[in-house]
Structure formats: structure tokens, C-alpha cells
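Apart from one protein chain that is not included, each protein chain of the complex appears where it belongs.
As written, the chains take the letters A and B, and residue 1 is the first residue of each chain.
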Amino acid sequence: MIRDFEYFAPKTLKEALTLLDKYQDECKVIAGGQSLLILMRQGLVAPQYLIDIKGLSELSYIKSDTKEGLKIGALTTHRAIEKSPLIRKKFSVLAEMERRLASIQTRNWGTIGGNLCHADPAGDPAPVLIALNATLSMASLKGERSMPVEDFCLDYFETALEVGELLTEIQLPATPPHTGTAYTKFNVIESDLATVGVAVSITLGAGDGVCQDIRIALGAAAPTPMRAKKAEAVLRGKKITDNLLKEAGEVASTGAEPISDIYASEGYRRELVRVLVTRVGKEALARAKQA
Amino acid sequence: MSQYSVIGTRVHRVDGLEKVTGSAKYTFDIVLPNMLYGKILRSPHPHAKILNIDTSQAEKLIGVKAVVTGKDTLGKKQGIWRRFPELCDEEILCREKVRYIGDPVAAVAAIDEDTAEEALDLIDVEYEPLPAVFDPMEAIKEDAPQIHDGVELNINVTRHIEWGDVDEAFKKCDHIREDQFKCSSQAHMCMETHDAVASYSYDGKLTVWTSTQSSYYIQRLLADILDLREGDIRVIKPPTGGGFGSKFELDSAQFCASVLSMKLCKPVKIVLTREEEFTATKRRTPMYYYLRLGAKKDGTLLAKEVRVITDGGAYTGMGATALYLTGFFSSFPYKYPNYRYDGYRVYTNTAPTSAMRGFGAPQSTFVGESQLDMMAEDLGIDPIELRRKNGMTPNYEVPGQAYIQSCGLHQCLDKIEEHIKQRGKLPPNHGIGIAAYGFMSGGIFNWFDTPYAFSAAIVRINIDGKVDLFTGACDIGQGSDTTLSMICAEELGVHLEDIRIYSGDTGICPADLGAWGSRETLMNGNAVKMAAADAKRQLLEFAGAKLGANIVYDMDIKDRWVHLVDRPERGVSYFDIVKEAIRGKDGEVIIGRGHYTPHRKGMISPAYSFGVQAAEVEVDPETGRYKLVNVTTAHESGTVINPVGIEGQLEGAIMMAGGYGFCEDQPMDEGKILNPSIADYKLIRSLDMPETKILEIDTYEPEGPFGAKEAGEGLTNPTAGAIANAVYKAVGVRINNLPITPEKVLRALREKQKQKR
Partner (left out) sequence: MKKELKLTVNGQPYELYVEPKTLLVQVLRDHLGLTGTKRGCNCSSCGACTVMLDGMAVKSCSILAMQANGTEVLTVEGLATGVQLHPLQEAFLDHGAFQCGFCTSGMLMSAKALLAENPKPTKEQIKEGIDGNMCRCTGYNSIIRAVTAVVKGEYKEEK
């Protein structure tokens, strides 16, 4: 059951930050609440003060920036991202990922910011954003700061957000030419949480087909979403072949830190990393060639 | 043209309008004046002595009206196998000992749910944990902790079935296979959890509204445990959100709500949480199987030996039936000249295992059909041919056990064979596996020890021709209200909308054993048909006089027209006859009575339905993951009364049985279920559901109303076996323990690759 709390629905970001500054770690922020309410109903989280920021429409937007990148407000819903013509055109992998995230009902109300702040290592958005080299911004009364998404998650359900800080925006840099990004998650039931998730982004050189840059991000393979940097090194600067993709998969598998739980053993998760890095890498390569 | 006017037609469910408009009031929705809300405190230990329970702090909490423990009850044990008192081993509110994590120890009634929940935290229970055992193979050892007093080696029930001479027969076989299997548990996952509103009045009468498969069983069991007269208890079944075998025993919500209400003389409502539903209600019986099968090289099956240990969990429940039926259905659907089954149900300190759709037959079909495919491969015989050679036929006697009248198994095999041929060449990594089954239409052995007929119905005809049908049969979603109304309308010769059904209310309906074992259509259908015929006879008495026909002519009613069968143009309106009949009988209400108990049909079932299912899977050999592409079922269930209902039952069965084979599981650690939530307990959803195809085979069952027999439970038998066989056909690995997960498939594929080198 949910314990009683004092409730605030600030109308502006400034108001919200002021409340956060006032109540420090005695308060919790609720956006869509699709993750938080489950914890509160089960009595696992029981804040004295609840700051409801769902109404801050100023943080809900998807817009191009001057350099052809994209800015997404933290309170943008999953569904808005899934259906955005802009995102489908420029960052289609994000829309694909959203399409298999939980259910439509969850996506209609839950927000991308809320998802990232929940920091479930099996979450879908983080690996994709990491592969897209995304950054995010946080604000507090003291000011703003930014960091790469891949530095945001510190541990299971723990982020770099400090007391008094609110996630405000996610930034996607412009996609370099000849870049392809793909994401897949393994699960037994469609739309279920990832048993393992893999996102790969490959940028090819113009005309020579050499891998100029590559980013491999894994979900549910470690306490936080992780970059498989050693696996990337296998492919970076080389002409990508099937064998190299296989090798990258093996290196990623060895470097991952998956757990054993009731859904899969550690060994099986490693197998999945190996197979999926190769597969998703192939898909990303194909997309890069088309781009 | 059909000889029937109502049965066999596609109709709206009679409870459809209230369900699609959200106006159906389930127990979950009931709110009564002065109603209190209850919650149950449960044991966190798998096995422990209760030293002391201090409820004083909880009682002091503002809003709490009563706290009860086992000391507030009569200390009686109850169980659904009433015929055998030693199997009535569950007190529900434990007094001295708890035997599984979730065993109730106290209950609270308060002004709202939150207060009741808060009160639970204030109840102080002092336990002395005892050594516990979780594996039936361990529990059966000499040094295992004893779970119930006087039960040696924790062996709760044993069962032996035998005919012929199995040992001699094995000597004559050309080929013998020995295989072992493990069948997992499964959660019913009814959308409506167990719930009850109990209201005890000052004049000593108890009324209980509850989500149940048998209001009569609950009435009788409450009477036993509370020492009330059966007639002072009224159990009412509102629209019910699913049962699947979980809701015909007395459960903690019903019992605790009743005890609390009796203390306070106020209504008390208890709704189990989804977590309690997973951990503290009964579940499918896990089974360890050893099978030995012997055949001649031409494929004639000569002998089958089966040994099973079932994991009973902490109490008997309906587990004795599951033990028996799994042994009986291990011989289905083939003619074994020699057969032997030995089953042992063993207590463990886990959530009790009991009845779940299929009742031991999904397990026996999974293991039997897997082994049969393996035998077919060994002998070099086509799997359909092997089944054809040995399959049951109409009018077959299972030696000393049962007599099978109608049986369409062979037509089902033919249809499936045709389906597979039509499918043609399969893409790579695809495989089609088949499984055949047979299942009962209700059980005969009277383990409940009821003195009543197994089914009964009353028909009352009103002056305007509207018919009231009273029956104890319980519609839990499977559609018995509609099916029985259709049978009544057909027999009486009126339209479906002329029937109004009152069901599952012990206060006004005659007893029926309830919705389990797929019995309602055949057993209650027979009672309804008899009652309708009785009422019709009374009407025809007056029609005879009115029409003044020659004595050689028969009369009947069809489409609201009372007429001479051979001269249908000579007749009179049903509505007119009703008026005349009532007037002519001194204003007496026309009442028809019917009942049915199977006689001289053996001890198992009066009729059996059969089918063959083909499942097509597509396996990803790199991850072991597979998709259920298509499930095609050829089945026969006698005359189809309610076609929309049967289709729904079949597709729903595929979801449930497919889940049993594919993804549903309850992993445990030291008796604790690790995934007690819908997020963690994996179920097939709309995106995972395969394409389904139904191939209906026409048969006629003489024992059933208009020739009908079961459909709905038998259909949960074949899917796990069909999936196992399909995966083998697709990628050449066989998984002998459920569920067949991608990880198991991949592991098996790696093993296979290793062996090749």
C-alpha cells in the first residue's frame, strides 16, 4: 500500500527545482510514474514529499537543433517518441526501440526521462542512446550541467543525479553520413524487459567501406548499461567482415558482467551477447551502407 | 439442415451484455453497507511451530474491528476429499504448525484495506522454525522432516492401476524404451483473484458471495468447518473471473472472511492480492515421471509401465485426483494390452498442489506423446501411423477401468495428417510436432462424499412463457450459463431468449458439483434436459387434450410451436398451451425437475473426448528461442452445443497449454516462489499467440445431452507434447522437462554439436 505523502504539482521548472532544493532527499520526483508507482504500491519507496512534474509541459518536446541533431525534453512520453515523424526520419532506431517497450498504455504516460532516471539495467532506451552518442542535461537551482548518457547510470537503479537535480533534456548529435544504428533485445515474450539488449552504431568512411567509428552498447549485461569498448576496438578502423563481427561478439561476451537470475543463467546471457552483437552489428552495417 | 433450432447455432453469451458494458458485478466489485475489509497474515517460514501469536497491538489500531487466529476457530481440519478423513488435512488458519510459506496464521477486519494491511504488521507471531523439505525425492527419504503427523515418509496418497501382465509382455517386445521426464508447476492466473464477501447475520445465517467454481462445495465445506447447518449457509457465485481448477476448494479468503463476519455480525470482504494468488493458492501438480514402453517392430504397443512421484506441496487438496488421473490418462489414447501405473503423492513444504485444467493429463500427455514420437523414430515408423495403429476406437473398454463409447480419434488423426501434408515443405528450422489426447467429461468417483445427484436442475414456466432455469452449475467464463440455456431451450422447444438462468446460488439452485473435470455440459446438461423434458411433458398433457389427435401421434414443441410430430401443421402456440396448463392445474406453477448421476459407467467418467494437435514452431538455433507459428487442432466433442463457446475454449486452451510448454514456470528457492507477479511470471500475450485453426470432427456421444461431451479441458492436454515434438523435428533436440525454454534448447543444441565432434 502507498504511504501518505505531501503532494506538490509545480507549474514551472523553477518551482520544481525550488521544491527539490527545499526537501532534499526527503522528496521523490514523479513523472509518468510507470516505474515509481509500482515501487510505492509495494511499499518499497515511501517518500514524505512527492513532487509531480508530469505537468511541466515545458519539458516535453522533440525539436531539431541547428546542427541537424535532436533535442528531446525529459518529459516526452515514449509514445510521442515512437510516433514522431522527425524521429522516424532521423533516428528511426529510437522509434523501433520504443515500439517494443512495455505496452502502449505504459508508453502513453511514461516518459523517457523517467525511464533513464529509474536506471533499470535492462531498460531499452539507455543502450540505444549510448549507441547514438547522446548526452543529457540536468538542472538544479545551482545551474545546469551535461554529461554523456553512458556516464549517467552508476549502478543498479542509481544515477549521477544529485540531490536537488532534475533531468531536463536529452541531446542527440547529428548523425554522421554513412551511419547505421540498430537495436535488438532478447526476450521470450514480446515487449517484455530485455534478458539482454544490444545496440550498435556503425559509421563507415565515404566510399572505402572502412569502419570509421563504432559504438556497441549492452543492456541487462551488467549493473548498468555498458559500452563494449574492447569489442568496438575489434572493428574500428577496419573493413568489417563476418569473421570480425563474430570476433566482436565473442569479445563483447567475455567483457560483459551479466547475472544469473530466474530468467537466464549468466552463461546464457553471455551466449546471447555474443550472438546478438554479431547480428545487430550486421544490421547496423547494412543500414550504414544504405545511408 | 440441422435437426436442431438452438443448439449448434452461433449465439451471444447470455451474460454477454453485462460483461461488455462493464456492468457485471463480480465479487471483486461488491460493496455492502457496513462492510469491512479483511487481510490475512501468512507464514514467512516453510515449516515451523507456532509458539505464540500476540494480536494485542493490531487490535488497538484505530479502524481495526477484529483479529482472529486459529484459536478463534473450532480447530477442525477440512479437505475436499471428504470421503477419506485422513486426506482432510488443512485447517486453513493454522493453530500449531505452518507447513508452507503463505500458510495463513491470522486475519484482520478493518474499516479499509490499508488499515487492515497496517494491522498485519502489528501482529507478532513467534515461530520455531523446523527443518523443511522442498523436493519430493528428498521428502520421501527416511530422515526427511515429517510434515503431517502420522504420515510416514511424507507419502500422502498412493495409487496403483494395472491390467494384463506387464512384465511378461515386455519379454515379448522387440523394442523397449525407458525415459524420464519432469513436469513443472503452473499458476492458474485467473484475472480475478480469489475473493469473498461473507455476511453473518444475527439469526445465525451465513451468506457468502465468492468467485468460485462450485458454490455447493463451498457451502458444504464451510458447514463442515464452521459446524453450521448446510441450509444456514448460502453461497452465491456472482460473475466470476476465471477458475481453471483453482476455485472449487475452500480457500483462505472465504474461510477467514466467514470467521471474521461471524465474530462481528458485519459483512467482511477479502480480496487476495496477486502475490497471494501466486504464492498461497493451490497450483498445478509438478510430477516426476518414469516411463517404460514396449512395442513390436511393426509398431504394436504391447506394454507400458509408469511410475510417478508427484510433488504434493503442504496439503492434499485435489492432489489425490491429479495423482489418479495422471495414471489413468497415461494410458490414453491408446489400446495397451498390458499396463501398470504406480503413483505416489509426496508432501513437501511448498504451496499445495492441486487441480488445474487438465488435472494430471497435460502432464501425462506431454510425457507420453514425447516418448511415443521417440518410439516411432526408433522403429522407423511414421508418428501418425504409430498412433493410428494403436489408437482407441469407439466402444473400447479400458480393461477394468472405463468404457469409451464415442471416439473420433482416428478421424482426428486423418485430419491432422492432411493438414501437415497441405503445409508442404517447411522452411529451415521449422518443425511440426503432434500430440494426441483423450479426456473425461466429469468424474464419477465420489471423493466429495455427496449424497446428492451430481447435477440437478429445475425449470419453471411463467404465465407469459418465460422460462426460469435454476441450476447449481457454475459459469466461470467457460460459458455454461449459455450452453445450459441452449440445451433447455432446445429441449423445451422455445427460443434462447425465453430462458432466464439462475446459477450457482445454493439458496435457490439445486446442488451441482461445479465446474471441474469438464463436467458441466454433459452432467448438468443431462439434468437440464431432463428438467426441460419434464416441464414439456406437463405442457404436452394439455396440448394432447386441445389438439385431440389420434393416439398414434407423438407431440413435440419446436420454435414455440406445440405440434404433432408427423403433422407439424397441426398445432397450437406454446404461449397458449402455457396459459392453459397453468389454468388447468388450478393455477399451479409448472415446474420440471431433472438430475443426473452417471451409473454403470465405471469409476472414472461417463464419456471421453479426443483430439490431435499439430504445433508448428520456428527455432532460432543460435539462441534457442522459438516462435509458436501455428497450432492446428482436430478434435471431437460429440454434438457441438455452443460453437462460439467451443472455439473460445480451444483458443484459450492453446494459450494456457502453450504457456505450460513454452514459458510458464514457478522457480522456487527454499520453498519461496521467486516470481509472484505478472511481470515476472511469463505468460503468452497477444503478440506471442500463434495462428490457430480448428478442425471439427463430427461424433455423437450417447451418454451426453443431444450427444454432447466435454470440450475445453481436454484441449489443454496436447500442446506441451506437440511443442516438444515440434522442437525436435525442427532442430533435433528433445527437452524432457518443462517448460521448454530457449536456454534449455540452446544448451541441448550445444551438447549435440559437442557429441558430433
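Operating definition for what follows: contacts are C-beta pairs under 8 Å (C-beta built on N, C-alpha and C of every residue); 3 or more make two chains touch, one makes a residue touch a chain.
Quantities reported herein were computed from a predicted structural model and do not represent experimental measurements.
K.L.:
Using the document's definition of touch, tell me which of B:28, B:290 or B:403 contacts the absent chain.
P.N.:
Spelled out, the listed residue whose C-beta touches the missing chain is B:28.
K.L.:
Of the listed residues A:52, A:213 or A:247, which contacts the missing chain in the full complex?
P.N.:
Looking across A:52, A:213 or A:247, the contact with the absent chain belongs to A:52.
K.L.:
Residues of subunit B in contact with the chain that isn't shown?
P.N.:
On the side of subunit B, residues 12-13, 15-26, 28-29, 188-193, 239-242, 244, 273-275, 476-479, 644-645, 647-656, 677-679, 683, 685-687, 689, 691-692 touch the unshown chain.
K.L.:
On subunit A, what residues meet the omitted chain?
P.N.:
2-7, 9, 30, 33-34, 37-38, 40-42, 50, 52, 54-55, 79, 99, 102-106, 108-109, 190-191
Here is the rule we use: only the chains that are shown with their structure count from here on.
K.L.:
Could you put a whole-Å number on the gap between the CA centroids of subunit A and subunit B?
P.N.:
44
K.L.:
Under the definition above, what is the set of subunit A residues touching subunit B in their complex?
P.N.:
1, 186, 188-193, 262, 264-265, 268, 271-272, 275-276, 279
K.L.:
Help me check something: in the complex, which residues belonging to subunit B touch subunit A?
P.N.:
Going through subunit B, the ones touching subunit A are 113-114, 117-118, 622-623, 625, 662-663, 667, 674-675, 679-680, 682-685, 687-688, 741-743, 746-747.
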